[in-house]
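Missing here is one protein chain; the remaining ones are kept as they sit in the complex.
In order of appearance the chains are A, B and C, and numbering begins at 1 in each one.
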Amino acid sequence: MKPDMSVEIAGIKLRNPVMTASGTFGYGKEFADYMDLEKIGAIITKGLSLRPKAGNPTPRIVETPGGMLNAIGLQNVGIEAFIAEKAPFLRTINTPVIANLYGNTLEEYGELARRLDKVQEVAAVEVNISCPNVKQGGIVFGTDPRAAAEVVAMVREATIKPVIVKLSPNVTDIVVMANACAEAGADALSLINTLTGMAIDLQKRRPVLANVTGGLSGPAIKPVALRMVWQVARAVKLPIIGIGGIMTANDALEFLLAGATAVQIGTANFLDPAAAQTIAMEMERYLADNGIADVKELIGALRY
Amino acid sequence: MKPDMSVEIAGIKLRNPVMTASGTFGYGKEFADYMDLEKIGAIITKGLSLRPKAGNPTPRIVETPGGMLNAIGLQNVGIEAFIAEKAPFLRTINTPVIANLYGNTLEEYGELARRLDKVQEVAAVEVNISCPNVKQGGIVFGTDPRAAAEVVAMVREATIKPVIVKLSPNVTDIVVMANACAEAGADALSLINTLTGMAIDLQKRRPVLANVTGGLSGPAIKPVALRMVWQVARAVKLPIIGIGGIMTANDALEFLLAGATAVQIGTANFLDPAAAQTIAMEMERYLADNGIADVKELIGALRY
Amino acid sequence: MQYKAMVISNQEVSSGYYRLRMTAPKELAEAKPGQFVMVRVNNSIDPLLRRPFGIFDVGSFVPEYADVGRQTYLEILYKVVGKGTAMLAALHHGDHLDMLAPLGKGFAPGDAGEEKILVGGGVGLAPLYYLAKELVKNSRVHLFVGGRSREDVLCITEFERLGVETYVATDDGTLGERGLVTEVLEKQLQQGATAKTIFACGPYPMLRAVAAIAGRTRIPCQVSLEAYMACGVGACLGCVMKGRNHTEATPDYRCVCKDGPVFDYQELQWD
Partner (left out) sequence: MQYKAMVISNQEVSSGYYRLRMTAPKELAEAKPGQFVMVRVNNSIDPLLRRPFGIFDVGSFVPEYADVGRQTYLEILYKVVGKGTAMLAALHHGDHLDMLAPLGKGFAPGDAGEEKILVGGGVGLAPLYYLAKELVKNSRVHLFVGGRSREDVLCITEFERLGVETYVATDDGTLGERGLVTEVLEKQLQQGATAKTIFACGPYPMLRAVAAIAGRTRIPCQVSLEAYMACGVGACLGCVMKGRNHTEATPDYRCVCKDGPVFDYQELQWD
């Protein structure tokens, strides 16, 4: 018997729990030659800002042990170009699309959500709060519970679409952040974004990245991500999307056990452009092989 | 010409900048068959507590991508047995020994430092503040700047030996922690301790570690460690000992460029019991090959 | 000691089980049965940690490849279970491995002349072969060996060639008796088999059952344990087992790598 792979996040029905993580899957189309975009649960767009963003100078990426650093600097086409040029392709695909939002001020977040509110192709918004708050001296929204709550409340008011908040792991207590976002009206939480890291070119005596620091992703961060998902799942009632170093179906299933309702595949898309589809397929095979009728049985099923 | 490899940390002269990290090198003797303990800069002991500590149930360690998790739970012989049974061997070795201290209350830290104050073999203390504060509901000393400062002040008062404070990376702002410790009288800072992580056994649906979560170490965390060393070096005037994922001489030299005066080798000792000596040797070779007369030229020499 | 070994041969002896023979410095000829090695599978960080394996055999040979006289070899018998062992299985003659060996404490062979019983489960057989080679010099040796299925019962012929009397049990009955090896052992002991020492190596539940039998029959018994290991030299404290009198207040943990892997069963707390 075919296992039931469907899950629901904040009212969005997904055919399976596998989404692609923001910034690692372009606007979806880039991967259409390599996989069937209708075999995964959802597509998250590259982070969108109000105006087109240039991003950082290069080098922007560097490999690290078991991971990579990126300092793309959120280069993106901007919300209007997204709606005009990227959304039409996504409309042709029968897979929910979630828009990842990036603002430099509270108001920008609100404005972004408002502009998307009427855009049918977008099933939900995912609010990236790992952004420097330019009005408050560049302190990152996602490391201060009050600032995070304000962003969430602002977006919550601006749209009737489900609001997913993507948490930064660069905090002392992820549960405090999660609670702040939950109370401010988030419908779901996704975690984790990248850990801040750095790489140095010994011979040149310079940071490898033009931006000096960047975000660490890939298998290296999986233990941290799994821990945070587990902590938040125990403390907060919202559905959770687990992210961080997922390379295989087993990895994804571990995040479900820890309490995630769905997962996102990031860096793995670079190693294998069909990774998300393969992981979804192999999760299904694992369930079939182990006589598990419904993937939802695994959510939070960790015994400890 | 032989490069000058010596450095000084808080008044302790080291023949070279390579130390062994607490908990990964036993009490030194365990490695005597595999390397020359007099070819490295210093030996840091396993974390010592007032009374012998049982530590956590097993499994206590698990491999993760590019790293490992440990939840040893600070099993150790206790300060008295250390002085009576372990210190005598260390006395026979002409390499500075630094005692890593672990307390569950403010008072325990003070008491530990006092007991060591007269122990000649111990050149300095390294205060591990990644410990749960049992009097304050288990909140970790090292994630709260005020609690950390209290520990440091307490130890500072209890000993005339140099006080090195070892910082936890599980915080929003490592610079705040570093400053708090500096102001409270630390002579040097070592960073980073392990990142909190978790691993799951999918088939058993259980955490792999009996303790559920553990500390992530190894190459996976190097980018995070390097970033934190760089941040602290720019902000705080104290000498820094860089720790985290150092496997090679190149890794160690990168930490020096980022601002560390010395480094500690942890997980690498498990892969190669002669790692610390080899790294020290190859650092020297790098300097010779590149015409660098003094390793101190590299400290903080990063251009950005 | 730490040394570089060269692979001499690496043969699949049963489905998923390999015997890997490699060169060793002459000091290894002194390795005791029950001691183990830590193998660095490759120089990459994947896998990161060394892998522990019992010493299956040590001997000497005259190499074809050089005019160097007799050389020492060391052999391990391993089962492919994960990434590290899969990588080992891909090694060929001439490949190199970084080794730590010999590690830990071995078996105490006991008095000459007295009868010995070996109990091995699956790949737990590995260290018993090197032990048997020692014991047969002075004693009659019985081997009780268990496995899930016939492919999991290894190297019986090698033991028999040493003159060891073997009793086999498999879970599915495809070889020897159907059932647990400890059941066969218990039956033989009830039927009057006598022995002065039991040496056991295998999965924890098997060892616990053997320890219980030893307790009931009062036959001295040494067990060889497995544990997740990082350092292999007693430094990380990752591999500990509870000693007999261990309590939270009076901790008594033993390192499998340093105090073991072989323990008198009475030294340990069995749970």
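By definition in this document, a residue touches a chain if its C-beta (ideal position, glycine included) is under 8 Å from a C-beta of that chain, and two chains touch if they have at least 3 such contacts.
Because the structure is predicted, anything quoted here is derived from the model rather than measured.
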item: Among the chains presented, those that the missing one touches; value: A, B, C
item: Residue of A:I72, A:L90, A:V125 or A:V229 in touch with the missing chain, whole complex considered; value: A:I72
item: Contact partner of the left-out chain, one of A:P145, A:P219 or A:G242; value: A:P219
item: Touching residues (missing chain, whole complex) on chain C; value: 44-46
item: Interface with the undisplayed chain - residues on chain A; value: 23-26, 30-31, 33-34, 46, 52-55, 58-63, 65-68, 70, 72, 75, 218-219, 247, 267, 269-274
item: Missing-chain contacts mapped onto chain B; value: 65-66
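As a convention for this text, only the chains that are shown with their structure count from here on.
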item: Per-chain Cα centre nearest the global Cα centre, belonging to chain; value: B
item: Whole-Å gap separating chain B and chain C, where each centre is the average of the chain's CA atoms; value: 36
item: Separation of chain A from chain C, taking each centre as the mean of its C-alpha atoms, in whole Å; value: 47
item: Intercentroid distance (Cα basis), chain B paired with chain A, Å; value: 34
item: Contacts with two or more other chains, residues of chain A listed in rising order; value: 65-66
item: Sequence positions of chain C contacting 2 or more other chains; value: 45-46
